[in-house]
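As you look at this complex, bear in mind that one protein chain is not there, while each of the others sits in place.
Just so it is clear, A, B, C and D label the chains in written order, and each chain counts residues from 1 on its own.
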Amino acid sequence: MKLPRWLRLPTQPLLRHLLLAVAGGLVLYVITLSVSQYDNLELAEIGWYAIAIAGLSVLTGVNGQISLGHGAFMAVGAYSAGLMMEHFDLPLIVPVLVAVGAAAVIGGLVGLPATRLKGPYLAGVTLALAFAVQDLPNKFSSLFNGDQGIIVNPPTPPGTVPAERWLAWITLFGAVVGMVILANFLRSRFGRSLRAVRDDEIAASAAGLNPARLRVLTFAVSAAAAGLAGGLFALWSGIVSPDSFSLFLSIQLLAGMVIGGSGSLIGAWWGALALVYIPEWTQNVSGHFNLSAGVKANMQNAVFGLLIIVIMMLAPSGIQGWLRSLWSAIGRLARRSKGDSDQAVAPLTSTPSPERISP
Amino acid sequence: MGRFVDLTLNGFTYGVIYAAVALGLVLIWRATRIVNFAQGALATLTTYIAVSLLDRSVNYWLAFAGALFAGLVIGALTERVFIRPLYGKPDLNPIVVSIGLLILVESIAGAIWGSGDRGFEPAFSQIGISVGKTHLEFSHFDVFVLASVLVLMVGILVLFRWTNLGLRMRASAFAPEVARLLGVRVGRILTTGWALATFAGALAGLLVAPKVLLSPNMMDPILVYGFAAAVLGGLDSPLGALVGGIVTGLGISYVGGYMGSSMETVGAAVLLIVVLSIRPEGIFSRPSARRV
Amino acid sequence: GTTSAKPTATTTPGVTASQIILGTTTPLSGPAAPGYSEIAPAAGAIFDYVNAHGGIFGRKIKFIIDNDQYNPTLTVPMTKQLVQADNVFATVGGLGTPTQLAVQPYLNSQKIPQLFIASGCACWTDSKYPYSFGFQPNYIVEGKILGSYVKKNFAGEKVGYLYQDDEFGLDGVKGLDQEISKSSIAGEQNYQGTSAGLAAGLGNQISALKNAGAKVVVLYTIPAATALALLAAAELRWSPQWVISSVGADPPTLAGLLSSFSKKAVTGTALLNGAITNAYLPPESDASNAWVKLSKSILTTYDKGYTAWDGNAEYGAALGYATVELLEAAGKNLTRPGLIKALETDGSKFATSGLVPFTYSASDHYGFSGSEIVKIENGNVNPVSPIYESTNTGPITTYTGSQAPVPNLFKGA
Amino acid sequence: MLEIDRLSVAYGPVRALTEVSFEARDGSITAVLGANGAGKTTLLRTITGLVPAKEGSIRYDGKEIAGLAPEEVVRRGISHVPEGRGVITELTVEENIRLGALWRRRQPDYQEAIDRAFALFPPLESRRKQSAATLSGGERQMLAIARALAAKPDLLLLDEPSLGLAPLVTAELMRIIRELARTDGLTVLLVEQNARSALSIADVAIVLNLGRVVASDKAAALASEDELRHRYLGF
Partner (left out) sequence: MTATTADGLPAAPAADTAPAAPATAAGLVVENVTVSFGGLSVLDNVSLTSSTGEIVGVIGPNGAGKTTLFNVICGFVRPQEGRVVWRGKQLRHHHPYDLASLGIERTLQGVGLFQGLDALDNVLVGAAPVARSGLFSALFGLWPSSREERRLRDQAMEALDRMGVAEYAARMPSTLPYPVQKRIALARALVSQPALVMMDEPASGLSASDISELAELLGALRSEMGVLIVEHNMDLVMATCDRIVVLDFGKVIATGVPDEIRADPVVTTAYLGEAVESEPADARD
């Protein structure tokens, strides 16, 4: 099923990903114009979730390092951006870039001890970090303003653009740019190396890759994406407080990643959609039933938990993985209808021809 | 000095509780190679079952036993329904399913029993024991907790080191396919593993609840500290779980006592990072064997 | 949430000829839900009563309760949803300091009243945010009243503080410090209001206070923390004089926790006996109080999830009465600026179930003006002082007025 | 007696075995030969139930065993040494062997069978308490075979047992297999890449190619068919 040449995407990473980004961006632009202001806010939420999940996906899905505390890196980004915006009057891009940088540095530092840790041990450390990060603003409350957090003024839209739409544009633009960079990264030799280290560390080092260095690098890149998400979150939420970065956020990111399809950037968008709309739908649906307050209050989480489980069972490689297998099943069907045999195994050149010899 | 003694005793008693949770995690890790994040939520569920029994004025120890038995059943059911379909799927999936289960079970508990805090009777008095004129921050109940956890630990140690069931469990966890080729009924073994681990969790719940008030989210922080304890000691080692729990409890107590309560979680994280930087697979891990 | 602008957009959002839409965010699940989850439904029951009796100027109140789990990250989108999708006229009784602070700029920028915030933070009076109003006596005032009682009645005794390390605890301590001299303070301890902060109990803090020689311990704690503190002291066989902020001293809630603790301890509900706290609503155990009677009967009929009468239910009902008063005061032609004006000019005259009037004026957006000191004895609360009033910096005065009578609207209940 | 009748197996769309039929008499050694990818491993894995059969039947001692779970097949006296050893590296050498025999621990000769397995491979004896992870490649192969023998099987399925073994050990192994077949009546299905050495001890042999049986005969007869040898066996 090859497309004609002029329809195929360029192979040069930047051109290829920019083209995809512009196409995706156009679609999003049209959507922001045609939906309500509240929906725009949700689009903005999808934006920061998506880039945070994408960052986690690079770390966990592509490099095989489990992080149960990615919310901590978002906190780093959000607080850096929040503090910058509180104390200086700079164009928006500056605090956001600072958020990315700060998170990358912290991520790299966390990555250092993490390079020697495997599976659950790394999970334990990141979990503890996510737990600790909530208390730091209290310890240094003169800087971080304790539990109350830092209030971030919403960005002022130009002209007559409604504030919500402007927010959606900013977050989605940030997320898409972040995605382009992550996509470039994954398509480069670094991306390949990360996968190699994930699959077989011994073979990777025999092939000349330094697993420890690659792990730190991945941590930094992944945290940078989370930092970007944190910066966008600060704008979207209007407040940066310790409670914004509870363990639940980290867990949501992980769940979103696996639901969307771990290791896939497109999957990150599916995951973000799920995180934003599953609770909303549950709330709307449970509103139609005459449930007692106690049940209603727990409905949202119960359905969320149940859906996580169900998706993992029905689509073990997430939504993106499911779509992919659907696509290849369609491809197989198409081929079969063209009359190709289903013996898909290609015989070896050195394998003798299969004619039968009677003994 | 009195303060130091209090901090030590307080840290120790909570450390033993973290150890109880850690032991459950170790058990399930060795038996199935899965970190069960729903461990705490399932323990909360069984504790609520004990409460419901107590509310119907069932004898305390019967209710206690009832909760433990419920742990066995719930663990086995959980494995059959939620975990069995996941074998052979990516490593992350069981983790995420256990997280989903955690959220689901806690909200079910919240829906049935309400989100409110409630007390849970301790098995023995929680009033501190007196030595001469000083009242120690260590009660008869704490003695009971310590004894239970020690018994649990020795039980797990014996199970894995000296019993055939333990041998089968380890084999099934590491290499299910090969184990089946050696005649091990892997399915049953994994179900047993979950049942036993949830039993251990149920015990932890009954020991934790009197100390921290019973609510659907009761075990969340305890699970985090228990997980930290298990990782600290080495996920494969029951002794490590005990030591890891006590180290975590003491660490948190000293940090909280001398540096302020907002440093407790930070202290736990630092402790974990420092120890694992030196011993990446926990204090009691064996040096890793050849890899090539 | 896809509701776009309604045809009535030219008039005030959330108000039609037959309906007023109000919204709130509150923890119905999660760590802060215990107790607090009763508040919003209780307020809703009052509205339902009013609706069943003709509404306000013919308008029925639609009250939307969103569960933000006491997490500002959820409060923000949920509040935006209330405004943009549900088209609320105002938010009422949003619960929590960090949660409501998170939406304060947004609500004010949209000129949406943020009424009767369920928090005593000394931060709700702020000229930048004219649409925000607190409900409880602010924690500084409360601290001052408790502090002066301690100073008077436990003179010469060493005092220890245990407070939650956030605005709630810190504001309380600010008030206490105005009254209690530094020299009589034996020690100060705090804890984190997160679930992790309570996971290891409060044994360390209590033992530190005991070792420092405190005889009176003031608790600025939420109910769960109060229970843990009492338990830790019992474990040390230590029984100081407890002085507990009204936030964490609701006897039915605590008694439930403590009675089960102490089953294996020395005596019944002894742990809470003799504790001092403050109250700005009539004692819930005062069955003869007209407002208490009224609330109990309304809640029994109209609150679907109603289980037991306690301080949280009483608080929610009080929120409901105040809201109804306000909507009536704002008049038939209901607009947001009109509502604010009514609250600032007439707020201090509202007939509410509080023991004291509101302080509201153009320059004061705190709620109740003070409280009385009560002692917990065998699960009942008994007043042991006159009713006091104060401001953040002013002197403490005695309030001599009596509680407002039940308005006609509620006479039928 | 193992009877396989018109057995077909597929991995999704990939057909791995097509209508394979043959019999293995008690006490006989059957060599299963063929190029890489011919389906030899699949055949053994299907017999033990690790791979489901699509069609056909597998009968052992007159009873159908297709469709049984591997652990149940094993408990009928069939031991399988999987390709690539399948040593459980997290256990010690002794635990590996004990586990192999554990399902028949109630039989009186349980301990004796374990001891005999050790005796067959002296390098293992000296490493009893060592973690299997420390073993060399060849030592692991020995362990896998010893473990299968410790279960005292009636039917032994060997998937490339000589892989990684030193020539001397391979020869010794072949001798042991032949002896067990003769004296104990052990039935053996021997998959070998090294056709020459397999044919030297086998009674009969079948040759698979692309999942079909292309030849089956007495081992000696096959070895002398030059065209077949060149075409399928590469020597």
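In the analysis below, contacts are C-beta pairs under 8 Å (C-beta built on N, C-alpha and C of every residue); 3 or more make two chains touch, one makes a residue touch a chain.
Source: prediction; values computed, not measured.
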Full-complex contact with the absent chain, from A:L9, A:V27, A:L90 or A:A207: A:A207
Per the touch definition above, residue among D:N96, D:T170, D:T187 or D:S216 touching the missing chain: D:T170
Residue among D:A31, D:M142 or D:L222 touching the omitted chain: D:M142
For chain A, the residues touching the chain missing from this view: 11-17, 180-181, 183-185, 187-193, 195-196, 198-200, 202-211, 217, 221, 346, 348-350
Touching residues (missing chain, whole complex) on chain D: 35-37, 84, 122-123, 134-139, 141-142, 160, 163-172, 174-175, 193-197, 200, 233-235
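Operating definition for what follows: only the chains that are shown with their structure count from here on.
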Chain A-chain D separation of Cα centroids, rounded to whole Å: 47
Chain A-chain C separation of Cα centroids, rounded to whole Å: 40
Per-residue overlap in chain A, given as positions that touch at least 2 other chains: 131, 134-135, 138, 294, 297-298, 300-301
Junction residues of chain C - those touching two or more other chains: 28-29, 33, 37, 165, 192, 194, 196-197
Contact footprint of chain B on chain C as seen in their complex: 28-31, 33-35, 37, 165, 189-192, 194-201, 203-205, 207-208, 211, 223-224, 227-228, 231-232, 234-238, 253, 256-261, 263-266
Contact footprint of chain B on chain D as seen in their complex: 48, 50, 69-71, 74-75, 80, 82, 86-91, 95, 98-100, 102-105, 131, 133-134, 147, 151
Residue ranges of chain B in contact with chain A within the complex: 29, 35, 82, 85-86, 89-93, 95-97, 99-108, 110-111, 114-115, 220-221, 224, 227-228, 230-232, 235, 260, 262-266, 268-269, 272-273, 276-277, 280-282, 291-292
